[in-house]
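A single protein chain has been omitted from the complex, and every remaining protein chain is retained in its original position.
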Amino acid sequence: MATIDERAMLPDGLPEKPYRPPVLAPGYTPGTVTDKISSVVLAKTPRWWYVAFGLSFCVMMLFLASVTWLFAKGVGIWGVNQPVGWGFAIVNFVWWIGIGHAGTLISAILLLLRQEWRTSINRFAEAMTLFAVACAGMFPVLHLGRPWLAYWLFPYPNTMGLWPQFRSPLIWDVFAVSTYATVSLLFWYVGLIPDLATLRDRAKNRVSQIFYGFFSMGWRGSASHWHNYEAAYLLLAGLATPLVVSVHTVVSFDFAIGIVPGWHSTIFPPYFVAGAIYDGFAMVLTLTIPLRAAFGLQDFITTRHLQNMAKVMLATGLIVVYGYGIEIFFSAYSANRYEQFMILNRITGPYHLHWILLIVCNAIVPQLLWFRKVRTNPVPLWIVCMFVNVGMWLERFVIVITSLHRDFLPSSWGMYRGTIFDWGTFIGTIGLFLTLLFLFIRFLPMISIAEMRALTPGSRGEGMETPE
Amino acid sequence: MSIHIEERPILYGLMAEFDTPEDLIRAVERVRATGFRQVEAYTPYPIEEVSHALGLHHSWMSLLVLIGGILGGTGGYLLQYWVNLYAYPMNVGGRPMHSWPAFIVPTFECTILMAALFAVFGMFALNGLPQPYHPVFNVPRFAEASRAHFFLVIKAADPRFDRQATEKLLSDLNPSEVAEVEV
Amino acid sequence: MPQIFHRSTNTIAKVSIFGGVFILAFVGWVYSELLRSHYVTGQDVVKPQPVPFSHEHHVAQLGIDCRYCHTSVEKSSFAGMPPTSTCMNCHKQIWTNAALLEPVRSSYSTNMPLRWSRVHDLPDFVYFDHSIHVAKGVGCATCHGRVDRMPLMYQNASLQMEWCLDCHRNPAKYIRPKDQVFNMAWQPPADDPGLGARLVKDYHVLPPRNLTSCSTCHR
Partner (left out) sequence: MNESDDQKPGPPTEATDAIGRMGQSTPIDLEAVQEKLRAEPGPAMWRSLDELAGTPDFQEWLHREFPRQASEWVEPADDGVSRRAFLQLAGGSLGLAGLTACTKQPLERIVPYVRQPEEIVPGKPLYFASTHVHGGYGYGVLATSHTGRPTKIEGNPDHPASLGATDVFAQASVLDLYDPNRSQAIVNLGRIRTWGAFVNEASPLLKAQQALGGEGVRILTGTVTSPTFADQMKTILAQYPKARWHRWEPAAAHDEYRAAVAALGGPHDRIYDLTQAKVILSLGSDFLTQGPGSLRYSRDFSRGRQVRAKRPVMNRLYAVESMPTNTGTLADHRLPLPPDEVAGFALALAAALGVASGAPAAPLSPRAQQLVAAVAKDLQANPGASLVVADGYAPQAVQVLALAMNEKLGNVGKTVRYIRPVEADPVDHLRSIQELVIDLNAGKVEALFVLGGNPVYTAPADLGFAAAYQKARLRVHHGLYQDETAQLSQWHIPEAHPLETWSDARAFDGTASLVQPLIEPLYESKSAHELLGLFANQIDASAYDIVHAYWQKNLHAAGAAGGDPEAAFRKALHDGLIPGTAEPAVTAAVNGGAVAQAAASISGAKPDPQAITLLFRPDPTVYDGRYAGNPWLQELPNPMTKLVWDNALVVGPALARRLKVQIEDVVEVSIRGRKVKAAVWVQPGHADRSATLHLGYGRWSAGPVGNGRGVNAYALRTTDALWAVAGIGLKRTGDTFNLASTQNHHLLESGTDEMPTAEKEVMARRPVRTGTLPDFLKDPNLVHEKPGLPKTPETTGAEDLTLYPRYEYKGYAWGMAIDLNVCTGCSACVVACQAENNIPTVGKEQVLKQRAMHWLRIDRYFEGDPDDPQVHHQPVPCMQCENAPCELVCPVAATVHSAEGLNDMVYNRCVGTRYCSNNCPYKVRRFNFLRYSNHDVPVLKLRENPDVTVRMRGVMEKCTYCVQRINRAKIDTEVAGRTVVPGDVQTACAQACPTEAIVFGDNNNPAWESTKRKADPLNYALLEELNTRPRTTYLAKLRNPNPDLLGATPEGKRI
C-alpha cells in the first residue's frame, strides 16, 4: 500500500496550526488491520527475505568460528593484556545491553504514559531487545578465561561450600541481566498471545495451526481473559520500568565500583541509562525505517513515530552530552591528579581520535534532529541513527580502554588493539542479531494486531484517539 | 443468514455474533438485565465497557504480584545475608561481612523477577490457560473473534437457560448470526 | 473453525506447565546427589593393588602401629609409603613363598618398586599436610576410617571440600587426645562432652577464621 500523502489532509486555512500526523492512517477497520499485518506472516515468503536471512546467517557463522577458536586457544587470541584486561568483549556487552533498552522502555514506560503511538512499534522493539540482550549476554561468558566454569557465578549449593561473592558488580550483572532477559521475554510473550490466537485462526496449514495454537495457549479473547490480561500486562509494565532503569545502572556499576580513574564516577548510572535509551532508539529506527518500507507498513509506522523517536533520541542524546561535560568538569574540580590526567589523556592521548569521533557521532551530528525536516525524512534520520550507533560503541570503547591503559603507575602503562578475532566476535554477534530478527519478522507479527485494532476509528479500545 | 436448529444431546450454550462493539455492549446489558449470569463475551481487543457490563471489576492480579515481589525480595536478601555471615564468612577487601549496600542490587533484581513470574503465571492461572481445546472453537464463525467481530455466549449451564427462549432473546439483539456451541 | 487440539490437551498442557516446577526441582536434587555419589567421590571403592594388602590383618590382628610403615606421618606432609624393604623385614621370615607376596619379593630382588594405586587422592591444587593434623590430635581413623577393619583399603570419606570444611570450621567435634591419634578404636568419651573444646584450646588449634582461609589448603 502506497504512503498516504499527509499534506493532502491538511485542513485548509490552518497552515500555522502544527500538524500532527496520525499514528494510524485513516480508512482502517479492525478487520483490515488484522488482515494486513497477519498477511505479512502468513503470505508467501518474499525472495529478498531469503537473501537477507542467508547473509546474516553467514555473518553469524563468523561468530561461531571466532568463538570456537577462542575456546580452543584462550582469550589470548584477543588484544587484551596488562594493563588492559577488558577489551572488545566488555565494550560489545555494554553496547548490546544498551541497545536492548529501547524495547522494554517503549513497551513499558510509554504504555504507562499512555503514549498510544508506541503501539505500532513496541512489539518490534521488544523483539529487538530480546535479541540484543541475547547477544550481550554471551560476552560476559566469552570473555572469561575459563568460560566452562561460568556457572560458578550463580548461587547454587555445591560440594565446595562456596557461593558467589555478592559484593562484586559482576554478580550484580548476572542477576540484572538474567532478570532483564526473563522479564523482557515474558512481557513480549504475553503481548504476543492474542496475536498468536489471531494467526492460529488465520493459519491455513496444519503445521502453522498447531504452532500458533500451541503458543497461543487457547486464547479466546473472552472479556474475563482480557480483564486479567490487561491487569497483568499493566503490572508487568510497572515492573519492567524500574527494571529497565536498573539494568544499565548495574552495568555502569561494573565500572563505577572500580577504582580506576575514568570508571570511579557517580555520574555513571544516569549517564549510562540515558546513553542506553539513546542508542536503543537509534537502533529501533535503524531497523524500522528499512523494514517499514520493505513490508509497506508506512500506514502503521507513520512519520509521527519517526518524529517521536527522533525527539526521544534528541533528549537522551543531550543528557549523554551533558554526561561527557560533567566527566570533564568532575576531573577538573576533583583536584584528583589521576582523574585529571585520565581526561587529559582521553582527549589528547594516543586514543584521542576515538574520543573526537565519539563526540562527532554522539554530540554533534544528532543536533540535526532539531530540524523537523530531518526528523520526518527517513533517509537523513536513518543516517543520523547510524552515527549514533557507531558513536555509542566508541563511547564504551573510550570508557573501557582509555581508562585502563594508563592508570596509576606509569610503569604499567600500555596500549590496546583489537585483533581479527575481536572483530570476528563482534561482527559475528551482529549476524546473530539479524538472523534472529529476520526469523522474527517472518514468523511473528511485528506489530501488535490486537492493540492496533483498538486504534481503528469507531473501536472502543482504550487510549483510542479520534483522528482530526 | 439462517439459523439451523438440530437436536443435539449436549449443548455448551448459544453464541451470538455482532458486527460492532456497541451491539455487543447493548446485548450484554440486556442479557444481564434478564438475569443471566453464565454469560461470556468475546472481543478482538479489550473493551472496558464489556467487562463492566459483565460485572468484572476487581482482579486478583495485583495481590499475586505483590506476594511475588515480597517473596523474591526477602528471599534474595536472606540468601546473601546467610552466605556472607554463616555459610562461608570471608574477609573480602576489608569490607564488613554484612555489606548491606552491596546486597541491595541482587535483592532488587530478585524482587522484580519473582513479581514478574507471578504476574505472568498468575494471569495464566486466573484465565485457566493453557486451554487449547474449548467448545467455542467448534463454531466456525468464531474465528472472527480474533479478527473484527464480537461474540456473546450464554452457557447452557445457566439456570435460566432455555433453548428456545434464549435463542429468541439473542436474535432480538440484532446479531449477525446466532449459533449453537457444542461441547 | 474446527478444533485444532483434542480435549485431552487441556489437562496435558496444564500439568506440563505446573508439573514442570517439580520436575526441575527433582532434576536439581538428582544432580546434587550425583555429585556426592560414591561414583564421583570414589568413596568406599576398592582400587586394584599389586598386592592385596590387608590392613585388617596387619593392624587388627598383628597390631602393627601405623607408623611402622607410614613413617613420615608425624614429620612430613606425606605420610609415607613403606619401601619394599619394610615389607621384607618380616616377610623374609614368614610367608616366604606365599604366591600373594611374589610381587613384593620380585620387587625386592629386582629392585623395581611396587606401584600401588593411590586410594586417598586429593586434587593437585590441594595441599594437605599429615604432620600438622597428627600434631593437633586428628586421629587416623577420623579421615581414613576404621582401617583396622578393611581387608582391602578403600577411601572412607568423600574428601570433598565441604567435608574438609566441616572439621576446619569446628575441630572440637573431631580432635582427640594426641596419645589416641593412632588408636583406631577411640571414641569420644560420652561422659565428657567438653573434651573437644578443651583440646582445641590446649593444642592451640587456630580459630576457624584461619583454618578456613583459602591459603590454608590452596596455593
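We just call them A, B and C in the order they show up, numbering each chain from 1.
Definition applied: a residue touches a chain if its C-beta (ideal position, glycine included) is under 8 Å from a C-beta of that chain, and two chains touch if they have at least 3 such contacts.
None of the values given here were measured: they were computed from a predicted structure.
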Which residue of C:Ile12, C:Leu35 or C:Ala197 touches the chain not shown here: C:Leu35
Absent-chain contact - pick from A:Leu162, A:Leu185, A:Ile267 or A:Leu439: A:Leu162
Residues of chain C (touch criterion as defined above) contacting the omitted chain: 35, 40, 42, 47, 72, 74-78, 80-85, 107-108, 111-118, 121, 123-125, 127, 129, 131-132, 135-136, 204, 206-207, 209-210, 213-216, 218-219
Where the missing chain touches chain B, by residue: 88, 90-96
In chain A, positions touching the absent partner: 65, 67-69, 71-77, 79-83, 85-86, 143-150, 152-153, 162-165, 167-171, 174, 254, 257-260, 337-338, 341, 345, 349-350, 404, 407-415, 419-421
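By our rule, only the chains that are shown with their structure count from here on.
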Topology of the chain contact graph, where touching chains are joined (line, ring, star, complete, other): complete
Maximum centroid distance from chain B, chain identifier (CA atoms): C
Averaged-CA centre spacing for the pair chain C and chain A, given as whole angstrom: 54
Chain C: positions in contact with at least two other chains: 1, 4-5, 10, 13, 165
Of all residues in chain B, the ones touching two or more other chains: 88, 124, 130-133, 137, 142-143
Chain C contact footprint on chain B (complex, rising order): 88-89, 121, 124, 130-133, 137-140, 142-143
Contacting residues of chain A [partner chain C, same complex]: 157-162, 200-201, 209-210, 213, 217-218
Residues of chain B that touch chain A when the two form their complex: 20-22, 25, 40-51, 54, 56, 59-62, 65, 79-80, 83-84, 87-88, 90, 92-93, 95, 99, 102-103, 105-106, 108-110, 112-113, 115-117, 119-120, 122-124, 126-127, 129-134, 136-137, 142-143, 145-148
